[in-house]
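Heads up, one of the protein chains got dropped from this complex, but the rest are sitting where they should.
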Amino acid sequence: MSKPRVAVYKMSSCAGCQLEIINLEPILLDLLGAVDLSYFVMARRENEPGPYDIGLVEGAITCGEEIERLKKARQECHLLVALGSCACYGGLPSIKNWQPQRVVENRVYDNLAAIHSTTAYGIDYYVPVDAYLKGCPVSREELLDFIKSTLLGVRPYLRPHSVCVECKLHENVCLFVTEKAICLGPVTTAGCGALCPSRGKPCDGCRGPANDANAVSLARTMAAYGLHSQDIVRYFRKFAGMTSEFSKGAEAV
Amino acid sequence: MFNPFKPERAIIKDIIKETTDTTTYTFSFLDEGVRREFRFRPGQFNMLTIFGIGEAPISISSNPAEPETFQHTVRHVGNVTKFLSKMQPGDIVGIRGPYGTGWPLDVLPIKNLLIIAGGIGLAPLRPVIHEVIDRRPEFGQVEVLYGARTPAELLYPAEYEAWRQAGISLLLTVDAVPSGTAWEGQVGVVTDLFRQMSSRPGETAVFTCGPEIMMSYVVKGLLARGFKPEQIYVSLERRMNCGVKKCGKCQIGPKFVCRDGPVFAYAELLTLPEEVLGGAVR
Amino acid sequence: MTEKAIQVDYIARVEGEGALKIKVKDGNISELQLRIFEPPRFFQGFLVGRRYDEVPGIVSRICGICPASHQITAIQALEDALGIEVSQQTRDLRLLLALSQWIQSHTLHIYFLALPDFLGYESAIAMAKDHLATVQRALELKRLGNDLTMLVGGREVHPVTPAVGGFTSVPGRQELQAIGERLAVARADALATIDLVASLSVPSLERDTEHVALSSTGDYAVNGGRLVSTKGLNIPAWQYRSHIKERHLEHSNALHSYIEGRSSFLVGPLARVNLNLDKLTPAARKIAREIGVFPTSNPFYSALARSIELLHSIDACLALIDGLDPRPDNVPYTVQAGQGFAITEAPRGVLYHSYRLNNQGLIEEADIVTPTAHNVASMEEDLRVFAPGVLDLPLEEATLKCEMVIRNYDPCISCSIHFLRLEIERE
Partner (left out) sequence: MSVAYARQEEWSIPQLYHLPAAKLDPFLNKLKENYTLIGPVVKGKEFVFAPLSDPGELSLHYQTTLLPPKKVLHLPFEVLFSFHEDQQIIETAQEQQQQIIFGIHPCDVHAIAILDKAYTAEYPDPYYIAKRRNTLLVALNCSEPGENCFCQSLGTGPELKDGYDLLLTDLGNGYLLEVGSPRGRELVQVMDLAPAPRVAMVEKQKVLDNARRKFQKKLNTQDLPGILEENFRQPIWEELMHECLACGSCTMVCPTCFCYNVVDKIDLNLKSGKRQREWDSCMLLEYAQVALGHNFRKDRDARVKQRIYHKLVYYEPQFGTLGCVGCGRCIHTCVKKIDITDVISRLRGE
């Protein structure tokens, strides 16, 4: 069996998710024994043309040129994977979607003639996507599980439920209940190992809505904690504000 | 101490492709002692492991009189079951079991037997048919109503003749006949066969297995024809991760499907609120 | 009339997306464009209206390679605005965090981005076939940097613990000591790295440049100090904007940083080693002196400067860990209106953040200038000087050499949010 060919594409992103591939240091060489990183501009100079078996797309889509590249990627990849929250939901770049485009641009640039930025979307707004690896950045463990499962031809086990589950499995002091800090864990997809709450920082929802996210109910509780509606809107419109679940949270109060 | 979670290694002896998405596998335990001691009753299931992929509950579909090589008829729908479709004779899987209650063949004084199956639901009932054939004089009228989506999806067609010869009345139906397929039999859902069946409520036990929605219509139809809830037995399916009443997944109200079932007397299910059943059996 | 063109559609082994186009006519450069087609993500734009305590988590997403630098810089700018004085322990942990990222980022650059060029491979992956031990050493060093970032920051990419006023959680002494032991062992790898990099023959490239870095009276400046240069700049962070400007040059669509009244400048490890050689930890200082190339303005020595900083970072971390037994000690504060400024040394060089807050702690204005944004003008200038000398080489080789000039800077293009987007023609 020949090794599956993997391509890594970069759209509007911080490159943190692709760095997580290199950050697999202890097993990186083993991984390279199992797959061919055929197209990975960040790590190699001679990149091989498609088609590829797996395409990992990092980043949100924020301009026309990216839409074209994304469509090409879709064509040349058997499996297309959204790598990280930018690619899954638009990620942090989608914050700008909630302010008038020109106003945001104006804050950064004087000469707007050359700016052709569009609403930031996750990649499935434009092309069908086969799998989503959530997180900002992606979880290396999930990435690896995904690759192994794909090699075996099975569906990977990616936790679909809330961060609270993992938070409890690690017996963290609940920041919401005990520290009275607003935490998006109850409506956010687990898989990070409840990383932030384990370090004393409330979850800010980087992995997007869990499979049964009840953002409306959580938003009501946030309001009951005395949060201003603008604060609540900010909580939900961060990494995954474009999802219908988190939109409901933002619009609940 | 005995570890009920540790599968025994079993080898795939033979593979028979039944339909486009269903295959019957013949297995045999590698360990001689395990192989010799293995016994099962019709309606029981095993937990089938593919190492590294997972585990799934699958009914035993072969003759209980030949437990040294037993069969599973598997529909390829998810991780374990699809991976199995790529395996070859000689490959090793893990198996532990048998688990669950079987069909109450020995428990009840059964005279007549009515078996109603849909699709893959015939798999856990095939051992019943085998056993009935082996013990034919003990039973009176035995009738099988079986429906599949298309003629090509009927399971075990090669055996129908033998069943009929053993004096079992077999009524078949299919939901649809794709163009180009030869089919002279009935077209329609299983319950459409009620009109042709000769079974009557008196001294008859009904065993049914299939999609829950089918079973629900079956039960309704039977009740309308004068059958009593106590006569009807259904086999249920729930998510299972252990098969031995530990993981909690398969609970329906106070019942564990893996242990109190998968075969339940319909009368028993009637004690539960409808919603608890979640499916459509009622 | 001879025309020749060097074109690199994708500058590989840098972080982010850029392209290079050089046109030469009769031996003179007629057109030189370092084009960045990384679309802008408007961080400074959408930071406006967000709450101050969200800022560290947001700005870290500017760059996945040096997220901790963005966090630390933002936090220090916000603390400046809110008038917060943090504890010595917090300063130590922040330094540890910043240096952990230097270790990780420098290793990545030396071994994965630069070394393949010098040794003639297209990538470290290809290099591993012949130089397995070298690549393994790189992986171990990088993991060590990552593990230290994770210990202090909670995660390698986008740390979670740094916060205004301190840390949301601090590492235990035992864990620090354990990683200290690994650092002590890794010194040998750092020394081997210096030997390896020092043995490479570098092309010559002499250009009169101004090198800019933070400098402090005490240590090798990382998270604070005054901004100084080889040409006499010497300012505190809050004066940054009165001296450093951006200009829109005709030949380019990118904004180019320059020093008021002067020209482009260079930031990063080379500038730091040149300016702060005396402040390196003793072992690193001794070796840097022995090698004897510093100060130098040849940017091809950047990798050497990085390798020296690698040793320096390890030694500095060891010293820090020795004195640390962290306890939670965040300082309390009240939210108020204000403006704050901070400059730190990210792995790639000078990073500037400034914020204006209203009395509810909402951001009214954000200004961020990243190291690569500082360097882009310098990169182009280097190419202008360097390219004519390689024009006689076969095109493939000339192209590689020009790419190497860019890779010297370890450019982190996606974090250079000050770039304008260019029209792309990609064949």
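As written, the chains take the letters A, B and C, and residue 1 is the first residue of each chain.
Heads up, the rule we're going with is that a residue touches a chain if its C-beta (ideal position, glycine included) is under 8 Å from a C-beta of that chain, and two chains touch if they have at least 3 such contacts.
If you're wondering where the values come from, they're calculated on a predicted model, not measured in any experiment.
The chain we do not see here touches A, B in the full complex. Seen from subunit A, the chain kept out of the figure touches residues 27, 30-31, 34, 144-145, 148, 151-152, 157, 160-162, 164-165, 167-169, 171-174, 176-179, 185-187, 210-212, 214, 216-218, 221.
Seen across the whole complex, the unshown chain contacts subunit B at 1-7, 9, 49, 51-55, 77-78, 81, 92, 94, 237-239, 241-242, 244-249, 251, 253-254, 256, 259, 273, 275-276, 278-279.
Rule of thumb we're sticking to: only the chains that are shown with their structure count from here on.
Averaging Cα coordinates per chain places subunit A and subunit C 25 Å apart.
Centre-to-centre separation between subunit B and subunit C, using Cα means, comes to 66 Å.
Of all residues in subunit B, those touching subunit A in their complex are 52-53, 78-79, 82-83, 86. For subunit C in complex with subunit A, the residues that touch the partner chain are 10, 12-17, 37-42, 44-46, 48-51, 54, 57-58, 61-65, 67, 108, 112, 116, 122-126, 128, 135-136, 139-140, 142-143, 146, 154-158, 160-161, 163, 168-169, 248, 253, 365, 403, 412, 414-415, 417-418, 420-424. Across the complex, subunit A meets subunit B through its residues 152-155.
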